[in-house]
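Of the protein chains in this complex, all but one are displayed in their positions.
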Amino acid sequence: MSLQNYSVTRSSKAARVAAVLGALCVILLISAPWWAGRAEMRLLGELFLYLALASLWNLMAGYAGLVSVGQQAFVGFGGYMLFALTMFGGLHPFAAIALAGVLGALVSVPVAVLIFRLRGAYFAIGTWVIAEVFRLGFAQVSALGGGSGSSLPMAIVKSLASKRDMREALSYWLALGAAVLVVTCVYLFLRSRQGLALTAIRDNELAAKSLGIDIWRTKFTVYVVTSALTAMIGALIFLQKLRISPDAAFSVNDWTAFVIFIVVIGGIGTIEGPIIGTLVFFALRETLADLGTIYLIVLGIVAIVVMLKAPKGIWGLIRTRFDLQLFPLGYRVIAPKDDKEA
Amino acid sequence: MPEPILNIQGLKAFYGDFQALYGVDMYIEPGEVLAIIGANGAGKTTLMRSVTGLLSNGPGQIHFQGNDISQLRADEVAMQGLAMVPEGRQLFPSLTVKENLMIGAQVGRQGPWNLDAVYRLFPILEERKDQASTSLSGGQQQMVAIGRALMANPDLIMFDEISLGLAPIVIKDIYAALPGIINGGMSAIIVEQDIAQALKVSSRVYCLQEGRVSLEGASDKVSREEISRAYFGIE
Amino acid sequence: MVPPLFPSEDGMTAILRLDHLSKSFGAVTVADALSYEVAQGEALGVIGPNGAGKTSMFNLITGTFGPDNGRVFFDGKDITNMSAAKRSHAGIARSFQVPQPFSGMTVFENAMIAATQSAGLHGHEAERFCLEVLEQTELLPKANVLAGSLTLLERKRLEMTRALCAKPKLLLLDEIAGGLTEAECKFLVQTIKDIHASGVAIIWIEHVVHALMAVVDRLIVIDFGKKIAEGEPQKIMESPEVKEIYLGIEADA
Amino acid sequence: ATPTLRVGHVSPRTGPLAGFAEADDFVLAGIEKAFAGGIENNGKSWNIEIISKDSQSNPNRAAEVAADLILGDEVDIIVAASTPDTVNPVSDQAEVNEVPCITTDCPWQPYFFGRNGVPGEGFASTYHFFWGLEDVIGAFLDMWGKSGVAKTVGGLFPNDADGNAWGHPELGLPKPLAAEGYNLIDPGRYQPLSDDFSNYIAAFKDAGCEIVTGNMIPPDFATFWSQAAQQGFNPKVVTIGKALLFPSVIESLGERGDGLSSEVWWSPNHPFASSLDGSSAKDLAEGYTAASNRPWTQPIGFKHALFEVVADVARRADDLEDPEAIVAAIQGTNLDTIVGNVNWANGPINNVTKTPLVAGQWQKDGDAFDLKIVANSAASDIPLTGDLKFLA
Partner (left out) sequence: MDWVNAIVQGTLLGGLYALFAAGLSLIFGVMRLVNIAHGDLIVMAAYLGLTVTATVGLHPLAALAIVVPAMALIGYVLQRGLLNQTLGEDLLPPLLVTFGLSVILQNGLLEVYTADPQKMDAGALETASIAMGGLTLGVLPVLTFAIAVAVIWALQWTFYHTAVGRAFRAVSDNQDIAQLMGLNRRHVFGLAMALALGVTAIAGILLGIRTSFDPSIGGGRLIFGFEAVIIGGLGNLWGTLAGGVILGIAQTVGAKIDPGFQILAGHLAFLIILAIRPNGLFPRIAA
């Protein structure tokens, strides 16, 4: 038995099949403006944006252990930056979305320095307070409508495209692009050296520290990157909503509670989880939303039951049953054929 | 042969995926002092945690005074008259010395042990009764831990690493008090690293190795060679 | 030629020097003006009663917690205020007395973390290196197993594997021989000897004294955070003081 | 088959603004009866289907349900009422989706400027009828001026769309009040649903305010009003927009409701009639009281008028299949409704037209409170029914 015959792989057959199917799916979705109705496209667009938010939250909470209930801070911040940069900076909405990401990263730095002093659940509350500070702070900015908020001037909306159909297709593609981008980024990040470090931290901080992983810096990086991307998604969301107000922009229910439910139901700490969770969430929403509050109650119950009975979510159940991984992150050592014990 | 007060059969214990005990068989007769020895990580503490109900067990593995206690909660086991002096003392830091002792009486069993009796055994504790338990020296803390267990008036008392981290002189004191503790027919299990000491106070000894019993015998019969073989598993 | 910063007594350069390190937790003193040094490539054994502060000493060296007083020097630099992560990069690796595996990851991934994060290896090179170390520590057959499901023995081996994958200059081993069979123990001693021979300095805390004696060049004894004896292993073990404090067998054995 | 014109309706049925929508069911039932036989357009009969959704008093939700109505239910016209928090988000969705939209129950400044409207350009698809801040100021000054109260006024404006508009230094109350010689004490904009107003009360007390005015939601007013009593602040006149519109709110204040005053947009005494069935303001109000056992409220008239305009537009539009034709019909409206004349040719600014406004005071009339009209100089066709009295 020679070591030379051993090899290490990072992929699997299931993953390759999934990649091909996924690519086909994306192509099909890109063509949606040619086959889907306006209402369906709007729904899909919203679904993609939620998928992006959920994947980002999952990266933070599921991998970096940063359980934030204040991500609405960055969603709202991004939205407001879109409005401010287009209305007062005269930027094209695309440029404003990109810049919103950069600014999101910048503000997240001092925020992180401050709230990283809190641990566990208190970190969660700290993030919420920050989001409230953002909300109340933006409510003081009278140029952006103060507490009453502001509408995006039609001229800016029209600068995207003058025809309504084209605008709708464009904002759909942006949402799809955002989702694909975020999921891909999260996947590549987790496969990288940094990602391995992050997973190690999640498993055992003491050991991680002593193996040369700078825990604070790793978490800080994740927080800043997530915040930047969340701000960009926020800008996209409010480009669709057209009107922003502090309460809408910094709503804990809309931008964090739902996102958390998506991740928990789908399976926290997996890349597949948020995808499944988003599909389930929208399926529930489309079938039950007419029940209004009952729907939210059902959602709450589902989340609790999943957390208690299947803490790894739907994908966790599937994975233990079929040993399946569509986004392979780990390493597998392949022993030479004659070496049966491996 | 009298009915054993505690009878363990095929006990297995797990921490998550990790198995710490692989089918341990053990018994102790009423009034007997039993010693358990074994290397670090052999599973001594795990055994005690299983018996006291802090770890969950399969059914039928542990009988205490004839009852199956394998699946009772720790507080229910305590009510049945089984007390433990845990490894590393583990006093309640936010309770005073007296409160630590009183918490021991929580199970509400009647018997010879009460605050006065404990103070008679360890007079220093009465002097310190209103101090924070953490301000005591290690030896005094061990006295509180022992007193706390006695307050429950148990039928079986288990000492995990009774002399761990104590100065030799303190260890002497504790062992000097031991006969006074178990004179009233109480049975005791002692886990001790100091083999000589363990053999001296006990009537029988078990040695654990990697979650299995590697030696069992009368304390005055087992030889040094047997013990070191059982300890380190020379094949 | 620049003179060595910490010439030790026999003229070799010290890889590690502790200078009057003190640390206490409330009333418990775990390090009491602890000073000693370790030469490049030396193997130092540490013994002492339970709770004497041996593991705490490792924590002070690796930066898990900081000292109340005193300084730590490593490889010519004052590392007293350096973070644990940086010390790991600088070349200090340890195994934990209570194994600390990344339970949700496979054995191979555990090794990869050390190789990529601490040793700074990349890609294929890291993978090959991990395979080599795993073979050396006999964990290769378990490479794809989740670390959480290993037995105690395998966990201890994993501790060792990870420490080795970090390519350390100084290896800290905390009670890795406890509970081994004689054969396993022999194998372990051989492995450590090999590592030692490759030039890595070692500090080894061990209660299984005969294993320790087979490897180390020097022994120190710690009690209540204080160094109470230091010197040639055989001599130390025979001193009556050590016999009483450590073995607890007074004069009778 | 008869074609169907779908009308979407967004209204805050629950939440802090629910008072505005309390008569929705009654009004909609009446409207549906009036529409039962369909509407004649270009010689063809059309069914009218009204789809009503709840905004939960939440602007985010209002935008969502408006988008649902437009994209999901594919409505042909969308209507909304009750404060900028409902009206603005709905109008914005309509504007971007190019759906004709008619709204009311919101002063026109927060509607127009709150949506970043540009005077002279206005909006393409969205139209609004109500009164403006200049009217409410005129009515208040009219009421206070006659009473001889000291000219020091405490202002309570929240940081919401209405509050920001009312307190706006240029467009809101401050400028005209100063012009009339009033001294306005305005400590700033508070967050709606505050727990504490002691700073306002202290400031008003220090300045010796005899009048308190502003625009509040009912819960905030209730908190303020009981704290004012706790802290010994007793103004002579309290005239608050929005919060004091509803008899239920006044009743919940008990004795302390007596003598509070407010703007009056509509009352049973308004000399107008419905263009749908000819019933008078009095008929409509009494009908509601009979049906619900509750006192009449001001939004009833406007909710009714909103659908009067819809019916009128549906009759006149050149082509009900074409949104642009519907918009043209809205623009060409000249209709006498139960709240007065609605004619966008007469508006103060693009897409806006105004209805008359007076001021009134709640006075205890036996067991019940009655809203007496005490100032009407801007709309003298609406008769006075009482005189302003000072608070005890």
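The letters A, B, C and D name the chains in turn, as written, and every chain counts its residues from 1.
Quick note on the criterion: contacts are C-beta pairs under 8 Å (C-beta built on N, C-alpha and C of every residue); 3 or more make two chains touch, one makes a residue touch a chain.
Keep in mind the model is a prediction, meaning the values are calculated, not measured.
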item	value
In the full complex, displayed partners of the excluded chain	A, B, D
Identified contact with the non-displayed chain, of A:Ala14, A:Ala257, A:Ile318 or A:Ala335	A:Ala257
Selected residue (touches chain absent from view) among D:Arg256, D:Lys282, D:Arg315 or D:Lys389	D:Arg256
Options B:Leu34, B:Ile69 or B:Ala83, residue touching the unrepresented chain	B:Ala83
Candidate in contact with the missing chain, chosen from D:Asn41, D:Thr126, D:Asn159 or D:Ser274	D:Asn159
Sole contact to the chain not displayed, among D:Gly145, D:Pro219 or D:Gly287	D:Pro219
Chain not shown, touching residues in chain D	14-16, 18, 56-57, 159, 187-191, 193-196, 198-200, 202-203, 206, 217-219, 222-223, 226-227, 229-232, 252, 254, 256
Contact set of chain B toward the excluded chain (per top definition)	49, 52-54, 73-76, 78-79, 83-84, 86, 90, 92-95, 99, 102-104, 106-108, 134, 148, 152
Missing-chain contacts mapped onto chain A	61, 67, 69, 114-115, 117-118, 120-122, 124-126, 128-130, 132-133, 136-137, 139-140, 252-253, 257, 260-261, 264, 268, 293-294, 296-297, 299-301, 303-304, 307-308, 311
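What we mean here is this: only the chains that are shown with their structure count from here on.
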item	value
Least hop count linking chain B to chain D through chains in contact	3
Identifier of the chain whose CA centre is least distant from the whole-structure CA centre	A
Length of the line joining the C-alpha centres of chain A and chain D, rounded to whole Å	41
Chain centre separation in whole Å, for chain B relative to chain A (CA means)	52
Two or more partner chains touched - positions in chain D	none
Junction residues of chain B, two or more chains touched	none
Chain contact graph, described as a line, ring, star, complete graph or other shape	line
Chains touching one another, given as label pairs in label order	A-C, A-D, B-C
In the complex with chain A, residue positions of chain C that touch it	62-64, 83-86, 88-89, 93-94, 96, 100-106, 108-109, 112-114, 116-118, 122, 127, 131-132, 135, 140-141, 143-144, 162, 166
Residues of chain B that touch chain C when the two form their complex	16-20, 39-42, 134-135, 137-138, 161, 164-165, 168, 193-194, 196-197, 209-211, 232-235
In the complex, chain C residues that touch chain B	26-28, 49-51, 97, 103, 146, 148-153, 155, 175, 178-183, 185, 207-208, 244-245, 248-249, 252-253
